[in-house]
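Removed: one protein chain of the complex. Kept in place: all other protein chains.
Every chain is named by a letter (A, B and C) in the order it is written, and numbering of its residues begins at 1.
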Amino acid sequence: MADYQQILNTIYNELLQREDKGEVASYIPELAKVEKTKLGIYLNRVHGDNFGVGDAYTKFSIQSISKVFTLAMAFANQGNKLWNRVDVEPSGNPFNYLALLEQEEGIPRNPLINSGAIVVADCLLSTYDDPKAELLKFVRQLANDNSIDYNPQVAASEMETGFTNFAIANLLKSFGNLENPVEDVLDFYFHQCSLEMTCEQLSNAFFPFANKGVCLQQTPCLTATQAKRINAILLTCGFYDEAGEFAFEVGLPGKSGVGGGIVALLPDNFIITTWSPGLNEKGNSYLGMMALEKFTTATKASIF
Amino acid sequence: MADYQQILNTIYNELLQREDKGEVASYIPELAKVEKTKLGIYLNRVHGDNFGVGDAYTKFSIQSISKVFTLAMAFANQGNKLWNRVDVEPSGNPFNYLALLEQEEGIPRNPLINSGAIVVADCLLSTYDDPKAELLKFVRQLANDNSIDYNPQVAASEMETGFTNFAIANLLKSFGNLENPVEDVLDFYFHQCSLEMTCEQLSNAFFPFANKGVCLQQTPCLTATQAKRINAILLTCGFYDEAGEFAFEVGLPGKSGVGGGIVALLPDNFIITTWSPGLNEKGNSYLGMMALEKFTTATKASIF
Amino acid sequence: MADYQQILNTIYNELLQREDKGEVASYIPELAKVEKTKLGIYLNRVHGDNFGVGDAYTKFSIQSISKVFTLAMAFANQGNKLWNRVDVEPSGNPFNYLALLEQEEGIPRNPLINSGAIVVADCLLSTYDDPKAELLKFVRQLANDNSIDYNPQVAASEMETGFTNFAIANLLKSFGNLENPVEDVLDFYFHQCSLEMTCEQLSNAFFPFANKGVCLQQTPCLTATQAKRINAILLTCGFYDEAGEFAFEVGLPGKSGVGGGIVALLPDNFIITTWSPGLNEKGNSYLGMMALEKFTTATKASIF
Partner (left out) sequence: MADYQQILNTIYNELLQREDKGEVASYIPELAKVEKTKLGIYLNRVHGDNFGVGDAYTKFSIQSISKVFTLAMAFANQGNKLWNRVDVEPSGNPFNYLALLEQEEGIPRNPLINSGAIVVADCLLSTYDDPKAELLKFVRQLANDNSIDYNPQVAASEMETGFTNFAIANLLKSFGNLENPVEDVLDFYFHQCSLEMTCEQLSNAFFPFANKGVCLQQTPCLTATQAKRINAILLTCGFYDEAGEFAFEVGLPGKSGVGGGIVALLPDNFIITTWSPGLNEKGNSYLGMMALEKFTTATKASIF
């Protein structure tokens, strides 16, 4: 059996020595403050021990990774009816592409680009009286950790400067694909993005996607088919316009966030989360992408 | 000399008999109430008598025609500096409207499409303490008529349902091409669109564009060069994606509005305004376009 | 263990009874002649017996499925240098196909859309003296069957009417991404598309992609990494703008052709080929897609 701790340590030490660490996202002022030298990796093995290294136990802003949690909630709640309002095709374009949304008349390409996640958020607003509380409850259950919370300053910061998301939400509204007021939907959306979690918590929370829908605490939260289908969406759409590259180089379903986190998983096998806040030019964590390539090369892990 | 009254009467009578009168714009609830049978034409001759027929003295919502007034104010005030924030090229595209703005990184194609007019509105907000009062004063002076006013219900109606314009303004803001808050700019913009004028008032108010910048009351409001340049923009950009068609069929600079008004002019010669609320599929007044084609055919008027 | 023969028989019988069988592609005159009632399925299990049903032993025009063979040849031959000329991202767009290529300045999105496959064909022309003979040799070896051949009539038919492909090749040439003359590249490309194979032959020929690069006859033709990476491309790009849908519904890497064939595979497990010439609106085999959904549902096969 592979010595996972040693593999993680080696990767960690190699990457920390690199001078180039990417660029920390500057468009969300609160995120711009995080130090580039942070690097954490946490491996949760479905049928075995867990391992962590570096800053694996430090909280960071999960940002777009939250889209997987809201998607799971909405899919579990609405079933396939959800796909009337959002498609499951890769977008192949930068994540804030309004052109595509306009051309396709308000039906977002998939639930992991901003427009799609805003539609999913709108579904949750229509479903729950207090969607923020429900989402928090859901994520805390998944991770089995009640310390997880929103960062209201990050949410407020995005509410003030997130003009592109306001443009997207208004465009969705103009096409009739937003049921609730723009302000309310975005308030929820910016809150979900502001969730702060550690690599360990994220790996734990993604357990059901690697375990046929059954979460860490052995309670089912999705059907096995739903879990598979979310993995398919992660693989084809999880990395903006670098989704193909990630499938090609890493070969695992996964999701990145602009806060520098990446979660990837091998069904029935493991979930691995990396965090390093410097981003590559496509908006994915620079060292995180490298860490995952090195890990899958070392372990020969791949769905293919 | 042509018998203008007879020409107008003939056109009026011919067009009123047509069964097909286009479709009244339904997306602005207040406008949807206007009767399709309305038809007015008013001719203001720069060096001669004036003539009107039908509903030429009934007020209607001038909508996008207002963009010419705000453009004139901003151009007179800022000079060519204005062109740093908005271009003067025809857009040619209606349906992927935000796409174009996104692709060109927040610089609208021209000041007569919505995005461009919103930038112009933003300029006026940065210039004047009370831009709504200033615009009203300007238009009243041009038309020499203090009865002209906003329709606050129409403005409010658009403020509630104008999601596409909110999308545009937020996209402009995301590209740094909007100085004032989105809500403030759009409040002004929707007010300017709600201006109500008659065919006679519009013909009078467009006098300076046909008279080297000098208005009806003989006070200069633009330089001769500025007036010429606005005419050039009207010709190339005044009719959305039907601009080429209008230049081809009618051969005059002009501007249409979704309220069913069209103003066209032959420099140093005349201004003609038509109003009929039914629109063709491109969003221009159906009978108004026909009236102008018939008028220019009858009088051989053309800039070409 | 599952009774695969019975599963295939059940699927076959259910689908044959459907009235709606999709529409046979009409734009290639030679293909339009094939009867819609044809339906074949062939399962090749990597570590077990093989099974066939219906028209699994009838040859058909493999069309775009051939892109996988030329990709394998070029990747084996050139290694990662190939990716300088073609990307590995999903395209997501069918209808503005040249637009994408123009926008991305002659670098096709991936090797499975026409533009990418034409670049791959160009690579083979630059590599081999007689690329048609080399491709035939390669495919015959993979399938262990020397009866496989081109259909020169189909190739000639496409050469005469394939104006879109001529447009693509010329656009590639204008961007400097085609080394050989347009006519020569397309002559080869249309020949590769004209290859005729049975479901059985295709399943056999795809063996190395499911077997770490080692073919049916136990000779290695790709490295294990190359085989994995081609599977990743198949999953993200194998079904035009229905790639996400196929990953979502079927959950396997695969490739379809306009002749009605589909090959899909579960690494280290099986290859399954279906053939039915009626297509759905996205251009993929209508009954074939259903057959694969039913098969993966029945067997719970999925990479996710």
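In this text, contacts are C-beta pairs under 8 Å (C-beta built on N, C-alpha and C of every residue); 3 or more make two chains touch, one makes a residue touch a chain.
Because the structure is predicted, anything quoted here is derived from the model rather than measured.
For the chain that is not shown, the touched chains among those present are B, C, taking the whole complex.
Touching the chain that is not shown, out of B:L15, B:V53 or B:I233: B:I233 (per the contact rule at the top). If you put the missing chain back, the residues of subunit C touching it would be 95-99, 102-103, 163-164, 166-168, 170-171, 173-174, 182.
On the side of subunit B, the interface with the absent chain consists of residues 87-93, 109-110, 227-229, 231-233, 235-237, 241-245, 247-248, 251, 253, 267, 302-304, using the contact rule stated above.
By our rule, only the chains that are shown with their structure count from here on.
Chains that count as touching both subunit A and subunit B, per the definition above, do not exist in this structure.
Chain A has the C-alpha centroid lying closest to the overall centroid of all protein C-alpha atoms shown.
For the pair subunit A and subunit B, the distance between C-alpha centroids works out to 47 Å. In terms of their C-alpha centroids, the spacing between subunit A and subunit C amounts to 32 Å. Note: centroid distance subunit B to subunit C, computed from Cα atoms, is 55 Å. Among the residues of subunit C, none is in touch with two or more other chains.
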